[in-house]
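Removed: one protein chain of the complex. Kept in place: all other protein chains.
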Amino acid sequence: MHKVGVGVVGLGRIGRLHAEILKMKVNNAELVAVSDVVESIARDVGERLSVKWYTEYERMLKDPKVEAVIISTPTFLHKDMIIKAAEEGKHIFVEKPLTVTTQEAREVISAIRKYGVKLQVGYNRRFDYAYQKAKSDVDKGKIGKPIAFISIARDPGAPPGWAADPKLSGGIFLDMLSHDFDMARWIISSEIVEVYVIGGNYIFEEIRRKGDLDVVSIVFKFKNGVQGLIHGARKFPYGYELRTEVYGDEGVVYVGSSIDNMYARGGKEGLVYHGAPWFEKRFYEAYVNELNEFIEAIVEDKEPPVTVIDGLRVIEIAEACWRSVKEGRNVNVELSYY
Amino acid sequence: MHKVGVGVVGLGRIGRLHAEILKMKVNNAELVAVSDVVESIARDVGERLSVKWYTEYERMLKDPKVEAVIISTPTFLHKDMIIKAAEEGKHIFVEKPLTVTTQEAREVISAIRKYGVKLQVGYNRRFDYAYQKAKSDVDKGKIGKPIAFISIARDPGAPPGWAADPKLSGGIFLDMLSHDFDMARWIISSEIVEVYVIGGNYIFEEIRRKGDLDVVSIVFKFKNGVQGLIHGARKFPYGYELRTEVYGDEGVVYVGSSIDNMYARGGKEGLVYHGAPWFEKRFYEAYVNELNEFIEAIVEDKEPPVTVIDGLRVIEIAEACWRSVKEGRNVNVELSYY
Amino acid sequence: MHKVGVGVVGLGRIGRLHAEILKMKVNNAELVAVSDVVESIARDVGERLSVKWYTEYERMLKDPKVEAVIISTPTFLHKDMIIKAAEEGKHIFVEKPLTVTTQEAREVISAIRKYGVKLQVGYNRRFDYAYQKAKSDVDKGKIGKPIAFISIARDPGAPPGWAADPKLSGGIFLDMLSHDFDMARWIISSEIVEVYVIGGNYIFEEIRRKGDLDVVSIVFKFKNGVQGLIHGARKFPYGYELRTEVYGDEGVVYVGSSIDNMYARGGKEGLVYHGAPWFEKRFYEAYVNELNEFIEAIVEDKEPPVTVIDGLRVIEIAEACWRSVKEGRNVNVELSYY
Partner (left out) sequence: MHKVGVGVVGLGRIGRLHAEILKMKVNNAELVAVSDVVESIARDVGERLSVKWYTEYERMLKDPKVEAVIISTPTFLHKDMIIKAAEEGKHIFVEKPLTVTTQEAREVISAIRKYGVKLQVGYNRRFDYAYQKAKSDVDKGKIGKPIAFISIARDPGAPPGWAADPKLSGGIFLDMLSHDFDMARWIISSEIVEVYVIGGNYIFEEIRRKGDLDVVSIVFKFKNGVQGLIHGARKFPYGYELRTEVYGDEGVVYVGSSIDNMYARGGKEGLVYHGAPWFEKRFYEAYVNELNEFIEAIVEDKEPPVTVIDGLRVIEIAEACWRSVKEGRNVNVELSYY
């Protein structure tokens, strides 16, 4: 059986993980190339995985064995790299978020439609067993009628490098909380149509300087009447906190925990738990699943499970959040028509 | 040493609990009388506790041994009963909330100032060890600088009887969530100055008919810049849920849980926990503590720990919540000047 | 309706609790007297509860209103006090354990049979909702066929006063672990017939000097083939630990926890929980229930729920444990025939 040839560009922590998973865990794919602008990284990964390596993305795109690319580069590079891949007729898996702005997202949508390639956005939580249980239980009516979606997300610290600049990353609402907005839309099966945000700079001077926020509280409404609450923060003292709950009239589902219940120590001070395992470990299976489903969408010629429109929607929500903060009032989400 | 003579009026579940605690657990108080409009209840409690019993509140107020009264009657009766007690020079402990409206609350404030009696409102969570640990840890800087207060409150079902009518009880924001607003003000040590609410009728037809709401999500701002989030619902499938957390730049405190970790059963379906013990059991010590502190305020002639102004503030917040719902936007809390 | 007149002797922490519960929470009982050798304690409790008080137990026994007595004195006094009460025709509720030795227990059995009075032993865990759920789930087959009973019991510290002397208290196997043996027999509905114990002195020099042990590990067999494991220790750093589990071929029930899940604080060190609420609070309802059932047994003239034979059996087990430790091998429990 034919295996889809895949190239991975951007060999940071997540890109490397994608490459390893494609080598090992995706039956219908064959990792054929990797690419990174830093030569030593590209060579190192290429040799270990016994595949070709490039330092120029464009050259990898010309490789006829590469039928699909995994783009794991900084957000602000996504738009151009996606369009180039589309022009070469390659299918595209792009790390979240899709692009920095809705304007860019619309350009991307035009390109992939024009060239008829598939695109999947890397909202990996959709492929995590715990969120999937939540979605499945909600869909099956196990909690009755869903009424409220609540998410608390606290990262261990300020984002490093380019991600600290909201002009390059979209800031806290897109770079960090688009995961939660995507979960909200996916689990509730309805669009978010109105948001009200209070937010501020409480912790990191650098985040303030760059024009981003570090702690925000968001109330929002879904089109189907469900209520939403998200609290996000850029600091957490012992790991990270990622808890989502969906409340219904007959039950509640809870996803996530701040603690690792596999170890605890009791002493005079009480019983001490440490943080939950950090996200690569927590979401390893999710990373495996999302790539398998991406390849499956190519092989079976069907819609990828996280579409370019899904990618657009959370950028629209993030832009509404910025407007709410600036105007100090609740605002509608401006949904593009597609 | 002189013991403060106390009479209890309204011998429902909580009134009876107050009476028993005064008989047994309050060193400087002597339970001298109980009163209820239902004669069999008044007699029954009076005989078991070996004290006088009345069916007319006004007659109990004339009893010279009664120096203080505990008012555990429906909210809409509070204002008149407080004023009568004040006129007789009796100190007053009144169950929460203080009154139904801010207008009534202002009348009460005038009366107790005029007659120079003490008044404490029964916000019992302030006397619970877990909330006290939270307050104490926040005050001591154990979580650094507090940044956000988050509370999730889910009652087991619709309020019974008169409490279902928002004109008599104040509705969900006052009857139920004033506990959470009181906790917020107390732990954060700052006034709530702005609220935005989305709410609706999702579950109980009767609540809708009476003009109340059954699920609400609230974002609010404290004067000191701290963010607030409260989610409240009138139904919970396995007991009740009451969780509060305070997030700071160096730590977080968590209060409450929906489960009782003292029992679990594992089978094919997984491990099943039941609900947390219902609130009389959960808060028994808090009820003991609040009455001890009330008596102490009388004996030592000092301000009670939950003042009439505290009682007013949460009514002001509840009224702002109603305005936000009606106007569909964020509104300021109108703080009376005192 | 006639209420059973009750006198309480021994007004330490638990005796006082029994008296308060009888005053307030036991419908068919009337607290009529209390007694303690310390006059100030007896007077204080008597006055607060509005009942007669004695300093001489024998005089209280002569009080015709006293139909039943609650004996909350040190273990080594139980035998004589029970026999005196029986001679006066009073029903008896005695704190656990029944007596120090099986020899004493047999004397007690003779006396209560001769005088036809009822006797209940204060194994309060049988009346706690969590242990009752365990028993009920096991009895209903919710865990399939029970296969193993496991209990871990860790007290906060060495027993105070007389209880530190195994000649007066029975030592760790009787004073402390007879609760666990009673639970084992009750939940599994079978006699313990063989024990093997390893134990030692690891912590408290005083316990060693008095001839007791401070940490023990016990494996035992029930007559019906179920396996048993108990680990007991006289020290626990943050409260106390009391966990029991029953393993069956279709499920497991878990009772108890070392932590109070109502409060936690997260900081750099992780998430810290404190100890579970201390036993009077944890078992308050159980204390209420056991006295209600004792009075019910009198009123309805039926067997008390924890019989004198139950009281004897755990002493037999404790004596077998001591033999196992001394002989360094597994030994049979010598069950008296009744």
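Order of writing sets the chain letters: A, B and C. Residues in each chain are counted from 1.
One rule holds for everything that comes next: a contact is a pair of C-beta atoms (placed from the backbone, for glycine too) under 8 Å apart; a residue touches a chain by one contact, two chains touch by 3 or more.
What you are looking at is a predicted structure, and each value in this text was computed from that prediction instead of being measured.
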item	value
Residue among B:Val37, B:Leu168 or B:Ile259 touching the omitted chain	B:Ile259
Contact with the hidden chain (one of B:Val272, B:Ile309 or B:Leu335)	B:Val272
Residue, one of A:Ile82, A:Ala134, A:Ile317 or A:Val333, that touches the chain absent here	A:Ala134
Sole contact to the chain not displayed, among B:Gly7, B:Gly144 or B:Pro237	B:Pro237
Touching residues on chain A - with respect to the absent chain	20, 23-24, 48-50, 129-130, 133-134, 137, 142-143, 250-257, 259-268, 271, 274, 276, 281-282, 284-285
Chain B residues that touch the omitted chain in the full complex	237-238, 258-259, 266-275
Those residues of chain C which, in the complete complex, touch the missing chain	145, 147-148, 150, 152, 154, 196, 198-200, 202-203, 215-219, 221, 225, 227-229, 231, 233, 235-237, 241, 247, 249-252, 258, 328-330
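Note that only the chains that are shown with their structure count from here on.
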item	value
Chain A and chain B: spacing of chain centres that average the CA atoms, whole Å	43
For chain B paired with chain C, centre-to-centre distance based on mean C-alpha positions, whole Å	38
Whole-Å gap between the CA centroids of chain A and chain C	57
Residue numbers of chain A (touch at least two other chains)	237
